[in-house]
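Of the protein chains in this complex, one is absent; all others appear in place.
To keep things simple, chains are lettered A, B and C as they appear, and every chain counts its residues starting from 1.
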Amino acid sequence: MKKFLVTFLTVLLGGAIVAGVGVFNAVQQEAPPVLVANVVGTKTAPSGEEMPHAELYLDVYPNSSSQVPQPETKSPINNLLLAGQPFYHPSTSLQVPSNSLVTIHFRQYDSGGQIYNPYFSKVHGTVDGTMKWNGEEVTEIKPDEVGHTFTVHQYPESTQPYFFMSIPLPMNKANAKTDKMGYPVDPQIVSVTFMTGDAGSYVWNCEFPCGDLYQEFGGPMQTRGWMAGTFDVVDA
Amino acid sequence: MSADTLIPEEPEAPTNRPPSMERVRSWLQRPYARKILILTVVIGFLLLPLAWLLLAAMNQTGAPASEIMKDIEQTVFVFTLVSIPITAFVFAVLVYSLIGWRQISGDEPPMQDSPAIRTNTIGVILWTVASSLLAMFLVVWGLVELAQITANSYGSISADEQPGQKSSEIINVTGQQWVWTFEYPEHNGLTSDILYLPLDRPVYFNVTSKDVIHNFWAVELGVKIDANPGAITQTGVTANKLGTFNVRCAELCGMHHAFMQTQIQVLEQDAFDSWVRESGGKKTS
Amino acid sequence: MSVDTAVETKTVFGAEVPQPPQHGAAGGVMRGLNFGTGLIGGIGLAAVAGWVTAILTPSSASNASFAPMEPTYVYLAVLLGWVVGFMLGMGAFVGPLRWVVGRDITHADAEYMAGKDLGRKRYWKYTTDHKVVGIQYLVVTLFILGFAGLLAMLIRTELGMTWTSLFTPSFYNSMIGTHGIAMIIGMIVVISGPLGNFIVPMMIGARDMAYPRLNALSVWLLVAAVPMLVSSMFMGGIQDGWSVYQPLASQAPVGMLGYQMTIIIFAISTAIASVNLMTTILTMRAKGMTWSRTPIFVYGIFAASVMGLYAFPFFQYAQILGLTDRVFSTSFFDPLNGGSVWLYENLFWLLGHPEVYVILIPSMAVALELMPVFLRKPLFSFNFAVAGIVGVVALSGLVWAHHMYMTGWAPAANYPFMLSTEMISIPVGFLVLVAIGTFWRGTAWTRLPLMAVYAVIFNKMIGGVTGVYLSDVPADQYFHGSMFVVAHFHFMLMGAGLFGAMAGIAFFFPKMTGRILDERVGSIGLWTAFIGFQITFISMFVAGLQGQPRRVLDFDDQFNLSNWISTIGAYIIGIGMLIFLSAIITSWRSGVIASSNPWGSKSLEWQTETPVPLENFPVLPVVTERPYNYGVPDPYEAELESIDEDLTEKAGTK
Partner (left out) sequence: MSTSTLPVSPTTGEPITTIARRARLGLWLLIVADVAGTIALVISYSYLWSLNVNGGWAPPGATLTANQTNSTLPTTPSTATFAVEWPFWAILFVVVVATALMWFGYRSARSGNHAGLMVGAGLSFLVTVAALIFQWIQMSTFPFDAGDGAYASAVLLLCASNIFHLFLLLFIGMGIFMRARKGLIDKTNWYQAQLLSYYMTWVCIAFLLGAILTTFMVESPNTDPAIFGTFKQQ
């Protein structure tokens, strides 16, 4: 019987190791806390229908400093390897209500340049296909003046509605006035309004190459909490 | 119970049969030979539904939407049928070896040895010929199908049918981490994140990538080709079914590889034209 | 003779042998070195190298795409420091340096290094005895497989729990990459390492391997390589699958260096091990052991060594080129500056496909080797078994591009590669024929090793048939890059490979450890794993047929069911493997003491006593008969002959 006890213990120990490593890594790699878009009233959709209206505020920083907070992460190696890289703030895990109009306000503090694919210098998927840039309604910006993009795209589930939205965030010019930490005093203000359908889970990432390594698409571009994240549409 | 050690009944006196037939007949009279053959047939019939089950799984989201996909399914079907007999035979021997021929357990090595069959010329020749023929069949089938599929896509189209002809449509597919974009160069460079295809018209895809390797997989259309950075790969298809289909990326391309998916909308020609007009593309043809 | 002093002599195997001068006690500096000093040397030198590099590298150093280079340089220095320091601490450089200065090793030195009178300590040292190396390989391999298996469990957990996601996509990608390459490394060595080193010299009647010190080098290089792979998990990981296709690999965090260094070192280890095994087999077979009297297992190991020898350098160079791309900004795989992604794929798969057979052929050879013992009859058509192995080796180098059907690198090349790939089913079919023929009318002694062989043949059939779909370009156009491929190669590498390794370990366990592997617990483990295996990978076939791409952590709802079942199966495999592991552990510690030949086998390795003495055979054996000389005259053959006689008589009387 003793050998069966040993067997049982081996299985138990093996399971415990797997569970332990799994939990440890899951905690280590946990996504940043969810940022919820709060419903702030109603708004008229282009169809004339009154819909709930929610708002969300996001900032894009070129790097972390004492003036701006750190990206939310529990992974020490990410903090080490991605120091000085751009990130979205306050969170990259976003949640918006379904069947409503959502407005996201961006403040963009980073510089930028030429985007690979001019498709992403245009506005896609918003109400009227426009965005408000420093108070002005535009449908696209110059491909060589892009700072970042906010591109939400399809989650691989066919049961949820197709959703694609891409917004270019213009860059701050090199001669822009900066404060003593090097951030622009007047960041690029962009706000977009879009309509959500039924509930679903999506992901978003930046399509402007602002990371490091090959094609400047490594590092922060491939790390949630920096330039990519989740985008959940949930029933209120 | 050891049926095999029993010598079968006295063989019938040979009549006019050729000697080889006599040997085969004598072989078939052995109890295990018949049982294995029966087992092979039974297992074969048990495996037979696989040929349809595989297709059912492949068609879970709908029947093939192109000639290419139909060819692929046909290939899968035929290959399944062809491999069933040989699989069934091997499984039959495995099963019979466990339950038919005498088996023993215990801690000590068995006292009695089994028959010392070092080889069997007829069996070996049969197997070699059969497996070579099977392999040949698979190769020939594959080559013919491949030529056919290639003809249905970009590769071997004759000059007068090359893209640029009125009947066809060119689409430039760009893979980029982690979004597909589709450009319609014949329509004023119209670009879209959903792949719109006209029904029953050949479409040619030029595929490339702006960063790493992606794989453009139009699942229900049976189209698959890598999007390579620094190179243009070409393929094509004629969609023959209306509906919404899937594009998935089939080559690991970084963090959001699992999410690099989009839709294919196959539209009637009218609907396609009006989509082109509404999206700001110029109808050139 | 130029040496004029009186030469000491020593009696070695009955012969008076002159000895070079002995410097100090036997073993020299090796007396003070062991695994502990290896660790101290490795970690110490790694720390020093990393620290110096950190000081020397300006923190502003960056490459053309703004990547900060400091972590890269420091990590690379740490890895190099670890390898050099570890091998230094183990004493790997003592032999070469003594050779250069002309202080040749004496017989006493050699005996010390072979672990004579060292007891258990010899397992922790740079020991040259092939039996010690075999055990070291076994333990290292079990660790590698355990690590990779742990990752497999985590991967399946993520895929099964469709309602929640445990890991970020980056970490998930890094897990699949590390799982893949760790399994590949583990599976490549799992048979040719432990069994190849421990058993093959005894099987051919030799006293040791041809190059005992290279043998020790190969196992300790493996030990040096694997921690680098594990460390890469903590440096951002390998987020690119086991094949680390470029240029995606150039985007991975610095952990990629861990992968590249692991492969570079592992390839050296493999090349050395291959040379050693091949030379041993070619030159050290016992008197009378002609090629037709050589057991099939030896052929299998030889074939694996041949393929490993010519294929691994391609992989190694692919990683060297990738490493220079990352560290020195060269552009072999960077298409912006003239590099080609197809170059990487070609170099990689030039290894990649032979490597599959490096895993499979030894496993099939183990199956064929132990079938005659348990069925008490000779191997059916020995020549066909050899022909099958030779055919696979010959074709293995000509089929690599079937992994690249869909890359578009050369559409016209798909035709010949489809031809060569489907041709390979003929030699593989020979091996199946030999297995079938050996089962034919055999009295099965249904012990654990034989049962594992049944599992191998069964899985091999499924893997082989599904491989036919993938070898066909039109069908591959649907299956390429889908879960179908994953299921297929798990059937081959795990279903045939790993179960074959389990058969081999169970079979040779009494010779290696002196104890019998517990039949009951081992069988429970084996069958649990087998059932779990079928559940996991058959439902993975279904997922692939439905159209699920591989290496995704999130998927459409329609794949939920098959993934969920697959995950349950994976847990069953995990439990089964742990049970099997516990059988190994308990039997090793306190199993039934084995006699020297518990299976009643006729091959040479069982004729020596257990535990095996240092020199294996006090007197080298002489082989006088073919292997697998089991069996009794066949009653049916007599019957057939009588029919033939009757017929000739009839023909004569006509």
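As a working rule, a residue touches a chain if its C-beta (ideal position, glycine included) is under 8 Å from a C-beta of that chain, and two chains touch if they have at least 3 such contacts.
Note that the structure is a prediction, hence the values are computed from the model and not measured.
Novice: Which listed residue (C:30, C:138, C:154 or C:210) would be found touching the missing chain in the intact complex?
Specialist: C:210
Novice: Out of C:57, C:165, C:329 or C:383, which residue would touch the omitted chain in the full complex?
Specialist: C:329
Novice: Kindly state which of the options C:274, C:363, C:477 or C:567 is in contact with the chain not pictured.
Specialist: The missing chain is touched by C:274.
Novice: Would you indicate which residue among C:147, C:314, C:382 or C:469 is in contact with the undisplayed chain?
Specialist: Result: among the candidates, C:314 touches the missing chain.
Novice: Pick out the residues on chain C that sit against the missing chain.
Specialist: 1-3, 10, 12-13, 15, 17-20, 63-65, 96, 99-102, 104-107, 109-110, 207-208, 210-211, 271, 274-276, 278-279, 282-284, 309-314, 316-318, 320-321, 324-325, 328-332, 335-340, 342-343, 346-347, 350
Novice: In the whole complex, what residues of chain B lie against the chain that is missing from view?
Specialist: 172, 174, 183, 185, 206, 208-210, 229-232
In this text, only the chains that are shown with their structure count from here on.
Novice: So the centre of each chain is just the mean of its C-alpha atoms; given that, what is the distance between chain B and chain C in Å?
Specialist: 30
Novice: At what distance in angstrom does the C-alpha mean of chain C lie from that of chain A?
Specialist: 43
Novice: Which chain A residues sit where two or more other chains touch them?
Specialist: 155-156, 158, 214-215, 217, 222-224
Novice: Hunt down the residues of chain B that sit against at least two other chains at once, touch-wise.
Specialist: If we look for residues of chain B contacting two or more partner chains, we find 61, 211-212, 246, 248, 254-256, 258-259.
Novice: Name, in rising order, each residue of chain B that touches chain C in their complex.
Specialist: Residue list for chain B touching chain C: 4-5, 7-8, 11, 14, 19, 22-23, 26-27, 30, 32, 54, 57-58, 60-61, 68-69, 71-72, 75-76, 79, 83, 87, 89-91, 93-94, 97-98, 101-110, 112-120, 123-124, 127-128, 131-132, 134-135, 138-139, 141-143, 145-146, 149-150, 155, 207, 211-213, 215, 217, 219, 222-226, 228-231, 233-235, 246, 248-259.
Novice: Report the residues of chain C in contact with chain B in the complex, numbered from low to high.
Specialist: Residues in contact with chain B: 169-170, 173, 239-241, 245, 247-248, 251, 335-336, 339-342, 375-378, 380-384, 406-409, 411, 414-415, 418-419, 422-423, 425-426, 429-430, 432-433, 436-437, 439-447, 454, 457-458, 461-462, 465, 468-469, 471-475, 477-478, 480-482, 542, 545-547, 549-556, 558, 598-600, 630-637, 639-640, 643-644, 646-647, 650.
Novice: Touching chain A in the complex: which residues of chain C?
Specialist: Touch residues, chain C against chain A: 62, 65-68, 71, 150, 153-154, 157, 166-171, 234-236, 239, 247, 250-254, 334, 336, 518, 521, 524-525, 552, 554-558, 574-575, 578-579, 581-583, 585-586.
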